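Missing here: one protein chain of the complex. Every other protein chain is in place.
For chain A:
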Amino acid sequence: MSGTTGTAAPADMAAPATGSRTGDRIEALRAEGRAALIGYLPIGFPDVERSVEAVLAMVDAGVDVVELGMPYTDPVMDGPVIQRAAEAALAGGVRARDVLRFAEAVAEHTGGRVPALVMSYWNLVLRYGVDPFARDLAAAGGAGVITPDLIPDEGADWIAASDAHGLDRVFLVAPSSTTERLRLTAAASRGFVYAASTMGVTGAREQVGERAEQLVADTRAAGAERVCVGLGVSTGDQAAEVGRYADGVIVGSALVRTLLDDDTPWAARLDALQARTADLADGVRRARPGAASRGTRS
């Protein structure tokens, strides 16, 4: 599998400091003329050991930002693929605190180059304690948290804790969000704003929602500096299409699916994961042919 390790270093150094690890990374890639590839895997699937392996394999195959999913009993934003993986991970005994190991492993493996964001339903963070979670995640080298069921209106504790510990906080916007809510969410987010491409849950789709491009434009107009698109992206071609207009392409179910089949040997599943990742990584690289190697968006 083609790794991209090292190629971004000069751009990294040229990138403006955004006050956010993920923000810096995305800006560095923007300077290279492309969108970031953000890859999601649930921790603990099929078990903690193998899932660390899978996350690092995904990094080696070309994701720019890692999204570590915390398995949860009631994942209302997730479709069947991620639900199944989460259920299996929980049955395998994964614990919330295990996510810290993953953040550490990614930071070590990449020398801090690849930011690791945690994606967690809110009750898990609440139960851990909002400030303790932020403190421990920052200490483990994690970059921040994506919160699918926490809106900024309910997030006062999290905003304070993420400020205190220098973490990114990624809130979501959806095609149904009003202009007022886009403004509120853009102002509350750090790192990037997560634009849900469609009204729906995670899962591969034939087509990425046609409202995604408009939503990205509207979210930028509402003040967001970086907007990444998730839900439904599964192929390199879709990544190329979304990478044309978004600052990052978020892929989950399509990656998780490569690991699901118990009857396939683990090594073959890792190969499939890397092949899928490489295809997506290739997609974001051909999204903007001829883009300058400087940031072009004004």
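By definition in this document, a residue touches a chain if its C-beta (ideal position, glycine included) is under 8 Å from a C-beta of that chain, and two chains touch if they have at least 3 such contacts; residues count from 1.
Rule of thumb we're sticking to: contacts and distances are computed from a predicted model.
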Legend entry - Candidate names "Spermidine/putrescine transport system permease protein", "2Fe-2S iron-sulfur cluster binding domain-containing protein", "Biotin transporter" or "Tryptophan synthase beta chain"; UniProt protein name, chain not shown: "Tryptophan synthase beta chain"
Legend entry - Option touching the unshown chain, where A:G23, A:P148 or A:G243 are the choices: A:P148
Legend entry - Candidates A:T178, A:Q207 or A:T264 - the one touching the absent chain: A:T178
Inset, instruction - Out of A:V201, A:V216 or A:V229, point to the residue that touches the absent chain in the complete complex. - result: A:V201
Inset, instruction - Determine and list the chain A residues touching the chain excluded from the picture. - result: 72-77, 79-80, 83-84, 87, 90, 95-97, 122-128, 148-151, 153-154, 171-178, 181, 185, 196, 199-201
